[in-house]
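Report on the structure given below.
Here the complex is missing one protein chain, while the rest keep their positions.
Chains: A and B, in written order; residue numbering restarts at 1 for each.
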Amino acid sequence: MSISEADQEWLAGVVADHGRCPTRLLQILREVQEHFRYVPRPVMEFLTAQLGVPRAEVQGVTEFYSFLSTQPQGDFHLLLSDSISDHLLGSRELGAYLCAKLGVEPGQTRGDGRVSFAYTSCSGLCDQGPAGLVNGWWLPTLSRARIDRIAALVEAAVPVREWPPELFAVRDNIRRAGLLLGNPVTPGAALKWSLLRGSTAPSPNWTSPGCGDAAAPVSRLPGSGSSATKDPRKPPSVR
Amino acid sequence: MSIQNTISLDGVQIPFQDGDTIMEAATRAGVYIPHLCHHPEFEPHGSCKLCTVKVNGRNCSACTFPAADGQQVLNDTEELNGARRTITQLLFVEGNHFCPSCEKSGNCQLQAVAYFLNMLDPHFPLFYPHRQPDASHPEILLDRDRCILCELCVRASREVDGKNVFGLAGRGIDTHLVVNSASGLLGDSAMAATDKAAQVCPVGAILVKGHGFEKPIGERQFDRQDVSEWCLSWEPAVIGDQHG
Partner (left out) sequence: MLLRSHAHQVFEGMTLCAAVVGAKRGFLYLRGEYLALRAQLETVLAERRRLNLLGVAILGRPEFDFDIEIHLGAGAYICGEESALIESLEGKRGTPRNRPPYPVTHGYLGRPTVVNNVETFAAAAAIGLRGGAWFAAHGTEKSRGSKILSICGDCARPGIYEYDFGVTIAQILQDCGASNIFGVQVGGPSGVFIGEREFDRRLAFEDLASGGSFMIFDKTRDVLEIVRNFTHFFAHESCGFCTPCRVGTALLRNALDKLCAGHAAAGDLVEISKLGQFIRATSHCGLGQTAANPILSTLERFPEIYQARLKSVAFEPGFDLDGELSTARRLTGRDDAHAHLQQESV
């Protein structure tokens, strides 16, 4: 597989938007994942050339994070939280129901590429379970009824941004406000007051950081190394 | 009287230099602390955990922990050696380590450390992972069955060879070595048999082809020398005789 010209242009744009910073690799890969539904090998090559990060490291980062994949996910990637609080609310039964309805297995992408499903460690919505995610967007308080609606939307290929907003409605659910929640700070109030009272003047010793300011930017492509070369992204040794 | 920086290592006062890690101070004093991912030519790594010592009552990795005046360090205790034995067992069950048929046998640091720690059996259930070997390179064999994820090859290729041939990918028990080439194969990478990365592997995961079983049992590296003696007498010019 090679990248189309249009995709190459898009990729170059993404990389440029991120200032060609190697520290933005994960952010760039997230956008790649969203666009291609996975991180194709040729894209890894491209990023290596653009960012100076060795290909093995691009692959290393891709395979480390659960939300990135080296195999295509569906146009609709559905995740269901596998946390114990969701378990207790029947997440596994809902998952089985969803899989049966859509004809997909956990950890798999359906043959037509339309949908993929997997369990995820946690959704971040413990008090509004059983919860899931579709293409990264929260799906709180799932039920069979909601699964039916979601399955219908998937089969009709309705883009997620056009799904009914009530499927995504997350509540704040504050039951008991205490010291902090009960005494919010008006934007700016704390800063103004503290600076007025005279807290420490900030030290201007660091140069303003753009990308590549950390030590000297060192390309880690072949041929550039010497034993004195240090990865500027590694912390200094304990020496 | 000059002010001396010393740490207490198993009750013995040993001096150290500014910037030393506990491992360096111990090595200078001729005290062996078992290790696998540590190598004096590279930045301390701290992943294998074999060099775990007790510093003022707390477990630390000797290879990365800075020595400080007055530290009470325990190294050669039953508890710590027991923990090291367990770590060695974990390494054995994680991969596919068949010593009897391995070209590195007798010259292998994993095996030598296991002997040193009196490891008699793997103890834990074996994982029997499916790992991808790679014989595509004309001169180098990459046998991932034996890889202990010490990242010495990664560091050597990056810091010495300047080629970045290796990296680690995946997470948790699925972590595995990957090769920096479009195909992912070693044969398509920039690696050469003369690379530091081809010499530095402590086990039989990276081997130069065309060699094997050259020394009879009894005359191999660790038949002649205990791993502790070998580590303590290590000099930059002598880079582990990997052909045996």
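Please note the rule applied: a residue touches a chain if its C-beta (ideal position, glycine included) is under 8 Å from a C-beta of that chain, and two chains touch if they have at least 3 such contacts.
What you see is a predicted model; the values in this text were computed from it and never measured.
Asks: Sort through A:Tyr38, A:Phe67, A:Tyr97 or A:Trp163 and give me the one touching the missing partner chain.
Replies: Only one of A:Tyr38, A:Phe67, A:Tyr97 or A:Trp163 touches the chain omitted from view, namely A:Phe67.
Asks: Could I get the residues of chain B that touch the absent chain, sorted low to high?
Replies: Residue positions of chain B that touch the missing chain: 44, 46-50, 52, 59, 61, 64-66, 83, 86-87, 90-91, 93-94, 124-125, 127, 149, 168, 170-175.
Asks: In the complete complex, which positions of chain A touch the hidden chain?
Replies: Touching the chain left out of view, chain A contributes residues 21-27, 29-30, 33, 53, 57, 60-61, 64-68, 82-85, 87-88, 120-124, 126-127, 129, 133, 136-138, 168, 170, 172-185, 187-195, 199-206, 208-209, 214-215, 232-236, 238.
Going forward, only the chains that are shown with their structure count from here on.
Asks: Averaging only over C-alpha atoms, locate the centres of chain A and chain B and give their separation in whole Å.
Replies: Distance between chain centres, rounded to whole Å: 35 Å.
Asks: Which residues of chain A touch chain B in their complex?
Replies: Against chain B, the touching part of chain A is residues 41, 45, 54-57, 59-60, 62-65, 220-227, 229, 231, 234, 237-239.
Asks: So in the complex, which bits of chain B are touching chain A?
Replies: 19, 21, 43-44, 64-66, 158-171, 174, 178-182, 184, 190
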